[in-house]
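For reference, the structure is listed below as structure tokens.
All protein chains but one are shown at their positions in the complex.
Order as written gives the chain letters A and B; numbering starts at 1 within each chain.
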Amino acid sequence: MKKRIFAAALAAAMLCAVLSGCSGSSSSSAAASSASESAAPQANEITVGIAQDLDESLDPHVAVAAGTKEVMFNVFEGLMKPTSDGDLTPAIAESYTLSDDQKTYTFTLRQGVKFHNGETVTADDVVYSIQRCADDTNGEPLVSAFKAIESVEKVDDQTVAITLKAPDNEFLAYLTTAILPADYDQQDTAPVGTGPFKFVSRTAQDSIVLEKFDEYWGTPAQLDKVTFKIIENADSLVLSLQSGAIDLCAHLNSTQVAQLDQSQFNVLEGTMNLVQAMYLNNAVAPFDDVRVRQALSYAVDKQQIMDMIADGHGAAIGSSMYPAFGKYFVPELTDYYTQNIEKAKELLTEAGYPNGFDMTITVPSNYQPHMDTAQVLVEQLKAIGVNATIQPVEWASWLSDVYTGRQYQATVVGVDASNMTARALLERFTSTASNNFINYNDPEYDALFAQAQTTADDAEQTALYKQMETRLTENAANVYIQDLADLVALRSNLDGLNFYPIYVLDLSTVHYVQ
Amino acid sequence: MRYTVKKLTAFLFTMVVVSLLTFIAFDLISGDPAQAMLGTEATPEKLAALREQLGLNQPLLVRYGQWLAGFFTGNLGTSYNYNLPVGQLIAPKLGLTLCLSFLAFALTVIVSIPLSMWSARRAGGRADALFTALNQFFMAVPPFFTGLLFTWVFSLTLGWFVHGKFPGFDQDVPGSLWYLLFPAMALALPRIAMTVRMLRSTILSEMNKDYVRTAISRGNDWNMVLRRHVLKNSLVPVVTFLAQTMAEIVAGSIVVEQVFAVPGLGRLLMASISNRDYPVVQVIVVILALWVVLAGTLADVINRRIDPRLNLGGDAQ
Partner (left out) sequence: MKKRMNRSPYLTAGLILTGVMAALILLGFFWTPYDPTAISGSAKFSAPSFAHLMGTDNFGRDIFSRVLKGAGTTAVIALSTVLLGGGVGVLVGALTGYFGGIVDEVLMRLNDALNAFPSVLLALVIVSVLGSGKYNVIIALAIVFVPSFARVSRTAFAALRDANYVKSARLMGASPLRILAVQILPNTLHVLLPAFTIGFNNAVLAEASMSYLGIGVKPPDASLGYMLSESQSMLSAAPWYALCTGMTIVLLIFGVGLIGEGMNRQNKGVG
């Protein structure tokens, strides 16, 4: 008898657990929505598929993941804002002037810019935001380029003056840093900015919802609502496009795109804006020998890699710079090393490895393009007698072992620029940079960089950066491969997506065509 | 009473072991929450500061003790990634995953029993051979593959559900249950095949026994004999097997959630492990473990009810 009760109780407990979850945590459980979105007239909203959740703080000053910044680009703005052509345009600032000594920028704020919580942007907010990012009392400031700031001052309610320690041509590009309300402390879970879309909600490992901000100062967004659906599984992403669950998806590869019905989707091709290479640990033998690194560079056929992994899509590169950065890109470097097996073997023999050697390529296993590239590399390296094994690791392990710990021989990964400066891509290779994960050590490179930081002349600075890129290539710091193609599929009744030279997804211009 | 106390202590023991193992597991894996949170912005100083802040520098047992104390007082911790209380984060997903596994389990039971009886009746015939072949076939197809096929057939071709658009229980309960039916079927298929095979086997053993032959020779109806006596006696090993099946279904739901883009516990678990979001993983692991143990205990209890002669745990009656 007791056992019957016990059994019944257990069964009831299990059922309760199941049903309580099923009936949902919200009170309006029975209020069935007029769900049929397909039957009703087209709502002015879209669902975007993304492969990774924004599972970190949403505070723009703290967020580190490229995926987070890509989406939140629609929510935040700085004094300046990037355009799809790669220029900077005033955003929260209406205009600025530069003092004669080129050290003080005075920004006049636009009138009536509103935050998503209704407050108006004032100079106090600007000062707060810049100071927060420049604060170095706990070590590195949130925006390390802000170390160059001497002071930030509120001149009056609509004017802010930022004074630098020394003139800096690239400083303006760092002023895309988001301006946040000074008195708001929940940015990490309920962000508030000034962009064309406002943040509505985030459901872990499910979706993020943004809605059009009606009081946006500029050209309002054309869509009313955007839902980002998180679908980490590559096949499910394609299936969701085909079933109609999502309308737009970026960063697809050519196999995925091939499965889409051409009449239902437009596929746009841009670039991912990153430097994919087989990064070599310059401090570890045999990669400390420039001849070995050059040999590896001669063994590789970039076009074959692009053919194999992306049906030929992609842009070959020869140094730590990608083509979208037209101002700094040096096209001649791309073909500095063309595949030359004989030359490669010669160099290896010279360096003391006539029969090649064994090596390990550590790859972050969550990035399929890098895994695929590594497989092709392994085959290509066989031709010169180099026997490479792939060691796939989880991202967290890659970060701790390869990026911070620098315990590796070679790795295939893509490095991007967080803002549109050459410095963002090149500074990391100076010998003292904290993120110099390849242990590149070249006094001439360091000297060039130091010079580039002090010169006020834009043309001279550009020339110096180009020289630095050339040094990287000549020294074969890494085996450079490509800037990956960014394939974006959107439903054929959508239009208006523009590509940027940085990793962002600007939805303010996307709209339905009739 | 003694039995209940015993089972309760077993529960607790399992929970402690499972959660301790998880703690130890994280100590062994490379990469920690601080590293995952700082990403490529990490510098040795920032890492050290964050680790101090998160309390990661304390010895393992201290951290475990703190977590355990918190758990029993209702404080499930706060997610490192989402900065939300773990309970709040998990609540909507818990019901979903339990619902999914329950559906799959129910499907397994509902389909297996009649199917195995039918198959046992036709033992030795041509239909039986075909049936066995089909059975073996279904045991061999991984759920992620059937999931894909189901999507192709039922979503893309027939349009019975929209793949990737799970309505959510707070929006549409019947629609959500309908959507879950498909991943549940994908999960259940290999389990049904295995259960049928097992149940059929035990039914056949039973049918060979003397009491059955006696009953039949006395003129009792086949079906009645089957249902009233044979089935009941065959169920004992199968109930245990089914409890194990629940464990496998839960494990399989992690894969199937990804295939069908269902926002359940499995996906959160995978992502949290990737991000080293310890507090979330701890709680999910304990919950899943408890669910499995619950299923096992229920099976135990049912078995005792069916066959009081059974002495599985060394208990006195």
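Heads up, the rule we're going with is that a residue touches a chain if its C-beta (ideal position, glycine included) is under 8 Å from a C-beta of that chain, and two chains touch if they have at least 3 such contacts.
Just so we're clear, the structure is a prediction, and the values are computed from it rather than from any experiment.
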{"item": "Contact residue for the chain not shown (choose from B:Lys46, B:Arg197 or B:Arg305)", "value": "B:Arg197"}
{"item": "Residue touching the undisplayed chain, where the options are A:Ala351, A:Val378, A:Ala433 or A:Leu494", "value": "A:Val378"}
{"item": "Residues of chain A in contact with the chain not shown", "value": "234-235, 238, 255-256, 258-259, 304, 307-308, 365-366, 371-372, 375-376, 378-379, 390-392, 394, 397"}
{"item": "Contact set of chain B toward the excluded chain (per top definition)", "value": "10, 13-14, 17-18, 21-22, 25, 28-30, 123-124, 132-133, 136-137, 139-145, 148, 190, 194, 197, 201, 204-205, 208, 237, 240, 244, 247-248, 250-252, 254-255, 258, 269-270, 273, 281, 285, 288-290, 292-293, 296, 312, 314"}
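The definition used in the following text is that only the chains that are shown with their structure count from here on.
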{"item": "Where chain A and chain B are represented by their mean Cα positions, the distance between them in whole Å", "value": "37"}
{"item": "Contact footprint of chain B on chain A as seen in their complex", "value": "2-4, 6-7, 10-11, 13-14, 17-26, 28-30, 32-33, 35, 49, 53, 55-57, 64-65, 138-140, 188-189, 202-207, 229, 231-233, 235-236, 239-240, 242-246, 366, 394-401, 403-404, 434-435"}
{"item": "Footprint of chain A on chain B - complex, ascending", "value": "1, 3-4, 29-32, 35-47, 49, 79, 81-84, 89, 91-99, 102, 148, 151, 155-156, 162-165, 167-173, 175-177, 258-261, 263, 267-268, 271, 274-277, 291, 294-295, 297-298, 301-302, 304-305"}
